[in-house]
Every structure is written in structure tokens, then in C-alpha cells.
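So that we are looking at the same thing, I have put the structure below in C-alpha cells.
A single protein chain has been removed from this complex, and every other one stays in its place.
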Amino acid sequence: MYTSETFVRVRYGETDQMGYVYYGNYAMFYEVGRVEALRQLGLSYKELEDDGVMMPVLENHSKFLLPALYDDHLKIVTTIRDKPGVRIQFNYSIFNADGKLLHEGHTLLAFVDKKNGRPCRPPQRFMDVLKPYF
Amino acid sequence: MYTSETFVRVRYGETDQMGYVYYGNYAMFYEVGRVEALRQLGLSYKELEDDGVMMPVLENHSKFLLPALYDDHLKIVTTIRDKPGVRIQFNYSIFNADGKLLHEGHTLLAFVDKKNGRPCRPPQRFMDVLKPYF
Amino acid sequence: MYTSETFVRVRYGETDQMGYVYYGNYAMFYEVGRVEALRQLGLSYKELEDDGVMMPVLENHSKFLLPALYDDHLKIVTTIRDKPGVRIQFNYSIFNADGKLLHEGHTLLAFVDKKNGRPCRPPQRFMDVLKPYF
Partner (left out) sequence: MYTSETFVRVRYGETDQMGYVYYGNYAMFYEVGRVEALRQLGLSYKELEDDGVMMPVLENHSKFLLPALYDDHLKIVTTIRDKPGVRIQFNYSIFNADGKLLHEGHTLLAFVDKKNGRPCRPPQRFMDVLKPYF
């Protein structure tokens, strides 16, 4: 298992007239969570794409427990529970500054070869870096 | 069961550098789907809120089967399968102009009294209008 | 001069906690305005890109006169005042359903060759179609 923390500050434009973070904007928080989780391992999603592999999302699941509010400093805990194969799952728990759990979600992504659009294995370096955690 | 169709045109700003609709933007398509589903019944979500009831999202689930692309004219089929109680579930199927199923999802929402933030029953008119379908 | 009308319905996710459309979301309305203005002439921005020309934005200017609100059915009037060269300017006026002018803006875009990233002339068909208006 690999777990990582990162933080986002809720932007005004991410709220809606209910005064909550709009439910569609959590997907962006998840993205920050997983990209920073990889960066903390020395892996760059940008470089992965530059090297010809992209990671489209296959599934996304979200539970909204309590609303995130404007200017909240959110902690995103991102976890990879299982060793990635042609697919990788990221789990997220989002907490506010008081340590309250606001939100849980998980996303399933594929590794896809940009040239032919076909599913592929993760790059070797990606697997090497993650190996110690599984 | 109540089912309804509506259409959205994919905006440039909804795509990402993969050339696909960004996965977080489907939540907005779902919102259009359910709001127009209600409007076709003569129900206005705006009026519901003005009358003191809001409908925050509790859960959201998405399966990305095929990418939606820039300028695609998407058909969103929105279905309410079960009679709403204090919660209501909307299911969505999204098709491109060739009739290909690109995406499936569903969202669970609560009815909440704006004054006290507590779960509540849907307004009577809401129930009356939906009644014939269940 | 060429002028065109199109309509957008304000989405919940486009509002912010002020209860107004977030100021950054007008750019998307402008995009809808200019893409539909071109489509009404038989021109497709998507095809333009497929044919190797893209139109990045160089400048954007907005005046927020009155707030657009959730569920407003906005009329976007898009105008091309001057014959396009290597650049093209679109002007926008946005009205609510009561005919009140809410917003004015304009955007300057370039024609750019996707292959070399250099400014280029608009495609011949683009110029032919617009010619009668100037």
C-alpha cells in the first residue's frame, strides 16, 4: 500500500450557490491528489504522457459526507491499495482543517499507449518505484 | 420509472489535453440531465430551492466507456427508477450522435430543508407530478 | 458586420456562493457564442482544427453589468464587426430572458497553423463565407 498527503485551498469559483464545493469539482481534487502522490515518489504524470503513456479514467466513485466550503484548506489523502497492472486504482479521503472527514472517493484509471490507443503495462520505472509498497 | 432525454454540445473548455471531455465535467452533464428531466415534468429545480428545499449530492458514480469529444452533440438519457423518498437517484446514459453509448452514471441526492439543513420529504407537488410513473 | 444569436441555460455548477455566475465562466459562454455564430454560417470550428488551423485567444475583455443567475436562459449576441485578417475579434452582448443586458465582452483570437505554431491567414472557405458581411 502506498499513501500520500497533499493540500488544496478551495477556490471561490469551485463553490456553487448552495455555498458548497460543487460536486463536480472533487474530480479535480482527486487529480491533484493522485498527481502529487506520484510526484512524491519522483514520478511525473506529465513525463509519463511525454513518454507516450496516458491514463484515462475508467470509473469514478464519490461519497459526499459533509460539504467542503469556500477557503477550506483541504487535506487529500491518496492511497494506492493494490499493485497496479494495466489498471490502477486511487482512493481518496478528504479532510478539512479541523480533521473532519468530508469526502471519500476512488478512481480507476487505465494505462494506454498514446500511439495506438490500446491498454498497456505501466512503464518499467513506474513499477520499480511502486514495487517496495506492495 | 420516469425517463427523459436532453442534449448538450461539448464545449472546447470541457476538453482536456488528451482531447477528451475531462472526467470531472460529466457531473455538469448529469446536472443538465436531471434538471431538464424535472423541467419536462413541469418541475423547476430553481423554484424548489426558492421554496426552501435544496438537493445536495450524496453519491456519484461514473463509468467512462468511450471518450466524449469536442463538439459532440451528446444525448443524455436520465432515468428515475425508484419512487423518491428523502433521497432520489438519477441514472444517466450518454450517447454520441452516432448512437454509441459513451458513458453511464448515477447520482444519489437528498432533499434538505434550507432553513435547518435537515433531510426532508420532497415537496407535495414534486411527489404528485412523479406519482404516475411509479 | 456579421451578427448571430444563441442561447445557454445557466448551470448550477456555473454559479458561485454569491449566487451569481462565477466571473470566469463567461469565457465559456463567449466560446459557445462564437462557435455557434460560425456554425450558423456553415463553418465548424472543429473542422477548422481538423484541417490544421487553431484559434488561440490573444485578448479577452469583459464588463459585468448585472449578475447572471442560476437557470437563467441567456441570449448571447455575437458580432464580428471587422473583416478578419490573421486575427479576428468577436463581440458579445448577453441578455437575460427579460431582455436586460447583463454583460458585454470581446475576444481577440489568432489563426495559427497547428504544424508550426505560426500565425496564418484564415482558410479560404472561411473568408469566402464571411465575405458578404464586410
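Order of writing sets the chain letters: A, B and C. Residues in each chain are counted from 1.
Keep this in mind: a residue touches a chain if its C-beta (ideal position, glycine included) is under 8 Å from a C-beta of that chain, and two chains touch if they have at least 3 such contacts.
Computed from a predicted model, the values in this text were never measured in an experiment.
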**Q.** Sites on chain C contacted by the missing partner chain, in the whole complex
**A.** 18, 20, 22-28, 31, 54, 56-64, 67, 107
Q) Which residue numbers on chain B touch the omitted chain? A) 12-13, 15-19, 22, 24-25, 70
Q. Taking the full complex into account, what residues of chain A touch the chain not shown?
A. 9, 11-13, 27-28, 31-32, 35, 44-46, 49, 70-71
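The rule we apply is simple: only the chains that are shown with their structure count from here on.
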(Q) Mean of the CA atoms for each chain, then the mean for all of them together: which chain is nearest? (A) B
(Q) Please tell me whether the contact surfaces of chain B and chain C are same or different in residue numbering, using the over-half criterion. (A) same
Q.
Quick check: how many Å separate the C-alpha centres of chain A and chain B?
A. 24
Q) Any idea how many Å lie between the Cα centroids of chain A and chain C? A) 33
**Q.** Centroid spacing, where centroids are CA-atom means, of chain B and chain C in whole angstrom
**A.** 27
Q) For chain C, which residues are shared contacts with two or more other chains? A) 12-13, 70
